[in-house]
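Take this structure, written in structure tokens, and hold onto it; I'll ask about it next.
Every protein chain but one is kept in place in this view of the complex.
Residue numbering begins at 1 within each chain, and the chains themselves are lettered A and B in the order written.
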Amino acid sequence: MMMTVKEIKKSLLVSLWFVFLTFPIMVIKVNPIERTVTWRWSNVLYVAVGSFVISLLAKAWLVRKARAAGRQQAACQARASILQELLHRPGYRYPLIIMFSGLALAFPHLFSTYQANIMTTALMYIVLGLGLNIVVGVAGLLDLGYVAFYAIGAYSYALLNLNFHLGFWAALPIGGLLAALFGLLLGFPVLRLRGDYLAIVTLGFGEIIRLVLENWNAFSKGPSGISNIPRPGFFGLEMSLDHAMIYMYYLMIGLVLLTVFVVNRLQHSRLGRAWLALREDEIACQAMGIDKTRIKLTAFALGAFWAGLVGVIFAAKTTFVNPASFTFLESAIILAIVVLGGMGSIVGVICSALILTLLPEYLRALSEYRMLAFGAILVAMMIFKPEGLIAAVRRTYRFHERKSVAALQDDE
Amino acid sequence: MMNKRMSKPILDVSGLTMDFGGIRALDHLDFDVQATEIVALIGPNGAGKTTLFNCLTGIYQPTDGEIRLACPKTGQQTRLNGLKPNKITEKGMARTFQNIRLFSQMTVLENVMIGRHCRTHSLILGAILRNRKTREEEQETIHKSYEILEKVGLAGQVDELAGNLSYGAQRRLEIARALATEPFLLLLDEPAAGMNPQETVELVTLIRQIRDEGHAILLIEHDMKLVMTLSDRVVVMDYGEKIAEGTPEQIRTNREVIKAYLGEDGE
Partner (left out) sequence: MDYFIELFLSGLTRGSIYALIALGYTMVYGIIGLINFAHGEIYMIGAFTSFIVATTLSIYGFPLAAIVVVAGVAAAIWSSAYGYTVEKIAYKPLRHAPRLAPLISAIGMSILLQNYVLLAQTSDFLAFPALIPEFAFMEPVAHIIGSSDLVILITTAVVMLALTLFIKFTRIGKAMRATAQDRTMALLVGINVDRVISATFILGSALAAIGGLLIASHIGQINFAIGFIAGIKAFTAAVLGGIGSIPGAVLGSLVLGLTESFATGYVSSDYEDVFAFSLLVLILIFKPSGLLGKADTKKV
């Protein structure tokens, strides 16, 4: 890395600016009751060094990126990552998959139930991420109220159980379908809106759902929430807490597999192509005979469906729901998962869901900075790597017995 | 001077008017297109040609007037006013865009497959279960798309991202994508813009071939040589009005047209 004096000078100026900028909030801390002022001068140093280093790194990155773009004409051609490369090579594909599934199956037996429990949460975020990925990543609709559908799933199990003693397995599809139905109801008037208005309306919808749950005591028991929600049963078998946790883990593994299977097939279908096209150019899409409202609605409802399913599982796992679990920040976390993973990339979303949920769990020191980091990730990814950690790769299609096959294969 | 044809037109526009606020972009426009005919729409910049296309394809709602489309096979007539763009495409009229609007992050083949969307039917369940019907439909989509790409000369680049194609190839891909919707009337908005002479010659051949396969074509073009060699009939517009209509020979000598292009004191 070559750094000219000029660049270092610039970074020094940046660092000076940040010292000024953060001065009142980072340095002064007042206690209005005891009437004391604490001057935290050491923070000046941290800010100065931190912003200097980050500024240098950012510049180096941008220089490298510009150079890479200059070298390669086909800069917009997304290259397959190593992982995807391996997954696409039959020789590696199956051993890799077997290895991963072996690890996943053995996990609760290799580690403690506590670890399995954390992993279950991570798996839930994978499904949430994959669900939102259909809406944001594939169809390009910025949904900031995704958590509302999650809440609808969770509360539908809690309330159905409370009022009608409905079991987990009966509530699971109902929760998913109810969320999808709400998705349709919201989507119908809203999906005609422009992208940024859509984001705001969905944000508003998410908050409305949460506030209604908080205030409508007769219906949802308000802020105190609903407790004693039963865990899922297994043919009427009594289970210890430990076993119930492990059972929950396997349940989630199953759901993740199902989600990956379904989402993958959807993406590579007539519908999936239409979603992608819609993300790129709505007017051209309509001119090609695509009914954009209908296609958007299916994306919206399908995304909501997965959130509803995970909502039911969430209620069953924690045996307790209250509105505080469904704030805007939850939507933001799921959005961060999709953005970090790479819009529209299934492998990417799985990786980033694991990173973003497991890292703060295992590095307890970091967990305080979790939300700060999520915010920073959203900004940094947009600026430095909008395609995400693992970019989605366009599929190439195979043809059956035709004269053109030879010509085609020459091309690849 | 206009030879009144006996057959019913497939596109019949009458009294078409479009206002934007106080500005009249189209002013009581009348014209028609017959089956398997190539009609060129010419006129100075700002004459309202692209606005006309946007009205025809449902992107703008015209202030006044009638647009009727009749399928040459069934003879069934539809009023297009108030229909959504996608419905109009389903009725059998497809278009390309002046400022190319391809799905640039998708492959060439996928772009054409998107065009097949309105002629195929599989939905969520089909996509998930991937049953026999869906698989067959998908194969058919691929084959038909590939055939169209062969026709426009892009068969060698099916897996390329559309955004990486050369300018001329992108214009041809737009035509391919529109053809995939199985239109009987194809609207081309400046198909030769930005093409080199060689590419333009190939384009003329391509458009002729498309017509010979039974499609009618309405095109906006500034390249007069192309217009004069290709079209059966020319409609000239200026300030939102039709100022002349006729065969290329008639238009070449029309005083109104010369005036519109060269200004009042033109020769």
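By our rule, a residue touches a chain if its C-beta (ideal position, glycine included) is under 8 Å from a C-beta of that chain, and two chains touch if they have at least 3 such contacts.
Keep in mind the model is a prediction, meaning the values are calculated, not measured.
Although one chain is not drawn, the whole complex shows that of A:142, A:239, A:260 or A:358 it is A:142 that touches it.
Residue A:205 is the one among A:168, A:205, A:306 or A:326 that touches the chain missing from this view. Taking the complete complex into account, A:339 is the one of A:56, A:339 or A:392 that touches the chain left out.
In the complete complex, the residue from A:193, A:239 or A:260 that touches the missing chain is A:193.
What subunit A contributes to its contact with the hidden chain is residues 17, 20-22, 24-26, 28-30, 32-33, 35-37, 43, 136, 140, 142, 144, 189-190, 193-197, 199-201, 203-205, 207-208, 211-212, 215, 283, 328-329, 332, 335-336, 339, 368-369, 371-372, 374-380, 382-383, 386.
The working rule: only the chains that are shown with their structure count from here on.
The part of subunit A that touches subunit B in the complex is made up of residues 74, 76-77, 262, 265-266, 269-274, 276-277, 280-281, 283-292, 298, 302, 394-397, 399-400, 402, 404, 407-408, 411-412.
Taken together, the subunit B residues at the contact with subunit A in this complex read 57-59, 84-86, 89-90, 94-95, 97, 101-107, 109-110, 113-115, 117-120, 122-124, 126-128, 130, 134, 137-139, 141-143, 146, 150, 155-159, 161, 163-164, 177-178, 180-181.
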